[in-house]
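Here the complex is missing a single protein chain, while all its other protein chains stay put.
On to chain A.
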Amino acid sequence: MTRWRTVRLAGAHDETAGSRTLVFDAPDWPGHLPGQHVDVRLTAPDGYSARRSYSLASAEGVELTVERIDDGEVSPYLTDELRVGDQVEIHGPIGGWFVWRPATTPVLLVSGGAGIVPMMAMIRARRAAGVRAPFHLVHSLRSPGRLHYASELLSPDPGVRVSLLYTREAPGGHPRPPGRLTAADLDGPGAACFVCGPTGFVEAAADLLVGLGHDPGAIRTERFGPSGS
C-alpha cells in the first residue's frame, strides 16, 4: 500500500504568471535528494481521486512549484483553489536517478521553462551543503516574465553561474539575442549534466551535449508535460 502523508499548505506565492510555489508543513518529512519528486493526491467528496507527480523545489522541507495547465485536472486546483491551511496528500520522495548527490564534480544544469524546478532544488542543496563544486545553470525561457525564482537566481551565489537564454523576448541590454538553445550556449565535457524540460527541449539539449563530446552516460534527463509528440 502506498503510504500517503497528509500535509498542510503553510504558504504560497505566484512564481510566474502561470505558476505558483506551494510550501507545505510536513512535520514527519524524512528529507530528500534534490531532483526527487512527490506524487500529490486530491480526493473529491465522492471518493474519486487523482494523482500527479511534481518535482521538489526545496533542499529541505516540501516546496513545490506547480505550472498551471489550463485544461488540467490537478494543477488548476493547486494553483487556483488550494488555500493556506488546506490539506493534501503526498507520497514520496520518489526517484533515485535524476538526483544530485553532493560531490566535487562540476555540474551543468540545462533546463527549459518549468524544468528549472529540480535545478533550483540542486542549487539550493549545494548552498545548504556548503559544497564548492562549480555549477552552471543554462536556462531557456520565453521572456523575462517567465523567470522562476527570479530574485534568488539574479542574486550572487559564489560558484554558481546562471545563463539565461531568452527564446522570444530578452530584457533590454541582454547580451544574447533571443533564440533557441545552441551548442555555443553549453559547456564542453567534464561536468555531470542534468537536463529537464519539455520533451522537444530535452531531446535537443541532450543531442547538443552528446555532439559536444559529453559522455551520454553522464547526461541525466527528465521530461515533463501534459503530452508529447
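Keep in mind that, in the parts below, a contact is a pair of C-beta atoms (placed from the backbone, for glycine too) under 8 Å apart; a residue touches a chain by one contact, two chains touch by 3 or more; residues count from 1.
Methods note: contacts and distances are computed from a predicted model.
Visitor: Which of the following names does UniProt give to the chain that is not shown: "Cytochrome P450", "SbsA Ig-like domain-containing protein", "Amino acid/amide ABC transporter membrane protein 1, HAAT family" or "DMSO/TMAO reductase YedYZ molybdopterin-dependent catalytic subunit"?
Guide: Looking only at the record, the undisplayed chain corresponds to "DMSO/TMAO reductase YedYZ molybdopterin-dependent catalytic subunit".
Visitor: Thinking of the whole complex, not just what is shown, which of A:14, A:169 or A:207 touches the missing chain?
Guide: A:207
Visitor: Determine which one of A:43, A:155 or A:182 touches the chain that has been left out.
Guide: A:43
Visitor: Of A:143, A:167 or A:199, which residue touches the hidden chain?
Guide: A:199
Visitor: When the complex is taken as a whole, what residues of chain A touch the one chain not shown?
Guide: 1-4, 6, 39, 42-45, 47-53, 73, 77, 81-82, 86-89, 91, 94-98, 199, 202-203, 206-207, 209-210, 216-217, 219-221, 223, 225-229
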